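A single protein chain has been removed from this complex, and every other one stays in its place.
Labels for the chains are A and B, by order of writing; each one numbers its residues from 1.
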Amino acid sequence: MATLLSVRDLRVTFPTADGLVLAVRGVSFDVEAGRTLGIVGESGSGKTVCTQTLLGLTRGAEVSGEALFEGRDLLTMRPEQLRAVRGARISTIFQDPLSSLHPLYRVGWQIVEMIRAHRDITRKAARRRAIELLSMVGIPRAETRIDDYPHQFSGGMRQRAMIAMALALDPKLIIADEPTTALDATVQAQILDLLGRLRDELGTALIMITHDLGVVADIADEVLVMYAGKVVETADRRTAYYEPHHPYTKGLLESIPGAAGRHGALRPIPGQPPSLIALPSGCAFHPRCRYVMAECVTDEPPLHDIGSPAHRSACWLPAYQAGLDRTGGVRSG
Amino acid sequence: MDDVLLRLSGVVKHFPIRQGILLKHRIGSVQAVDGVSLEVRRGETLGIVGETGCGKSTLARCITRLHTLTAGTVTFDGEDISTLSRRRLRPVRREIQMIFQDPYGSLNPRRRVGSIIGDPFAIHGLADGLERKRKVQELMELVGLNPEHYNRFPAEFSGGQRQRIGVARALAVRPKLIVCDEPVSALDVSIQAQIINLLEGLQADFGLTYVFIAHDLSVVEHVSDRVAVMYLGKVVELAEADQLYGGPRHPYAAALLSAASVPDPDLADRRERIILTGDVPSPVDPPAGCRFHPRCPKARDRCRIEEPGLVARDGDPAAHLTACHFPVEAGENLARA
Partner (left out) sequence: MSTTDRRPALAVDTVAPVEGRSPWRLAWDRLRRDRVAVACAAFIVLLVLVAILADPISKLIGYGPTQQDRTGGITPDGLPTPPSLHHLLGTDNLGRDILVRIVYGSRVSLAVGVGAAVAAVVIGVVVGLCAGYLGPAVDSVLARLMDVVLSFPFLLFAIALVTVAGPSELIEIAVIAFFSWAAVGRIVRGQTLAIREKEYVEAARSLGAGDLRIMFVDVLPNLVAPVIVYTTLLIPVSIVFEATLSYLGVGIIPPTPSWGNMISDAQGFYQVAWWFLVFPGVALVLTTLAFNLLGDSVRDALDPRTEIRGR
């Protein structure tokens, strides 16, 4: 499997009036061609800043690290080069299609203009392609709907239009940032179904950023869990859900109804995520951790191998501690 | 004492759409809630699920009389509150409280937290000065907040903490019924469980009755005793939680349940999703007959003409009501319909 995107030690810092916001603190991951990586995190985890920085969409930030895409470092590219990559090689789908689509221009026009900005084809040919794309994403009567304005589309259809735009130039990688969060459950099911089918048919790699563990269980091949600007665990899908190692991952799974078993009591993670200006010492999760030990307060654990293929966790707990405890106690070796 | 605390009977709420230059005349209406009848028993949690436009939020506001009803009645603790004036409603408002969805919008940003939580005491003349402060701080501790933060502004709290403030405010004058309108939807996952546990704990400690409205099916299943599924202003299925989740009878309920994201890869792989076609129709012009028929995989001629009543169908216990002419049978797989 070819590695499409390779991110190494990405750090993003924002200087603000209140202090330095350490949004991303050394994140590394790989995305392989045709595979789906699910990045899971809550607010403040840095998941959105991470991917936006890759595309040069963060303003006023201090960035360091390396992000090799098809052999070239995205972080050191000149703006024109980056613009050529955005849309054509890597495209994005955002959470709120109402604010990503321009309200005053027809949907078809927006797609056509985007295609023509990157490819030298006639307007007619671009329009044909746009209609083809809109049908592919399941918009009925695409030939007529192509001339509608965004507000004439429903939420689900707007998101489909965004996906159509994202696919227009046959990108190698799509970054989807909370694409279904604002949608109803039945519409979300439709969109995820669509994304899955398209990924299978077209072989595009997908980074799916979300806070919804159900979405990730559905569509991801590999899972990356982020907390307070760092990767705390990475594993393949089944391992992440059935053999989680990092207490934060465990905590998440134990606190959502549906994961811990039908009528199991919810076990919330106490406290709240830390401020990115005044992070706790050592491991950023230690104030909320059930298994906290002395070293957790002083030394930040690095992301290291836990055993099974590509299962890595940033925690001082020994490897055998992986796995959910269904009895409510700490799992003993 | 009657077991039923809240009774909704044929509740209708339409919002008129007006047009015109000088004198606006009505050209139609948004039929947000179109005939809902429900009962809520003392001490139980009734969950209401549905998607955008189903009318659940409007229904919540009809229960708390933030809206005036277009038709139907709301009976609370034996008293018909459907048409009471603002003044006569005030004592009732001590008994029915509401928790709102948006932790950032439901608290006045320019008021201190102590003042916000103390509002109910002030409005109903129940406690003053130091006494009020004491009670407010008691409440803060009860919901897991530091009472010393009495003088802080909402902006100085996190989302989860603000929702706790909302809970404290709702609890202040010891209501009987609390209507929770999407109380955890806007919170981070790890915080949602804290608030859910808090609400459950308070229910046990204070004998509260909840109407719990949400779009997240697993949350509703977890907290509710009984669940009502709404679609386009009507209740399409009403049952005990495990009966509904174990075997939904209404095709929409079945689709909704199958669409829910499940944080379990094996389950997600095995499960076949029922993918509905099309979008939710507009509540301005709902379809004739059964409102779900245009999208229903089982729709037949009868569905286009005759609206099904919410009754117990063959083989179901009396408490399990479904509004469908051809309910889903055990073992039937709608995903392949």
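Keep this in mind: a contact is a pair of C-beta atoms (placed from the backbone, for glycine too) under 8 Å apart; a residue touches a chain by one contact, two chains touch by 3 or more.
Since the model is a prediction, treat every value here as computed from it, not as a measurement.
> In the whole complex, not just what's shown, which of B:D80, B:D128, B:E141 or B:D285 touches the removed chain?
B:E141
> Write down which of B:H25, B:R86 or B:R270 is the residue touching the left-out chain.
B:R86
> Quick one: which of B:L46, B:L59, B:M98 or B:L321 touches the chain that's been left out?
Residue touching the absent chain, from the options given: B:M98.
> So that we can see where the missing chain sits, which residues of chain B does it touch?
Residues of chain B in touch with the missing chain: 64, 66, 86, 89-90, 93-94, 97-98, 100-102, 105-111, 119-120, 123-124, 141-142, 144-146, 152-153, 155-157, 161, 166, 169, 194, 197-198, 200-201, 204-205.
The rule is simple: only the chains that are shown with their structure count from here on.
> Between chain A and chain B, what is the gap in Å from one C-alpha centre to the other?
It comes to 31 Å between the two C-alpha centres.
> Any idea which chain B residues touch chain A in the complex?
My answer: residues 51-52, 158-161, 188-194, 196-197, 215, 217-219, 221-222, 242, 245, 255-256, 258-268, 273, 275-276, 279-280.
> Which residues, counting only chain A, touch chain B once they are in their complex?
Going through chain A, the ones touching chain B are 42-43, 154-157, 184-190, 192-193, 211-218, 237-238, 241-242, 251-253, 255-259, 262-263, 265-270, 272-273.
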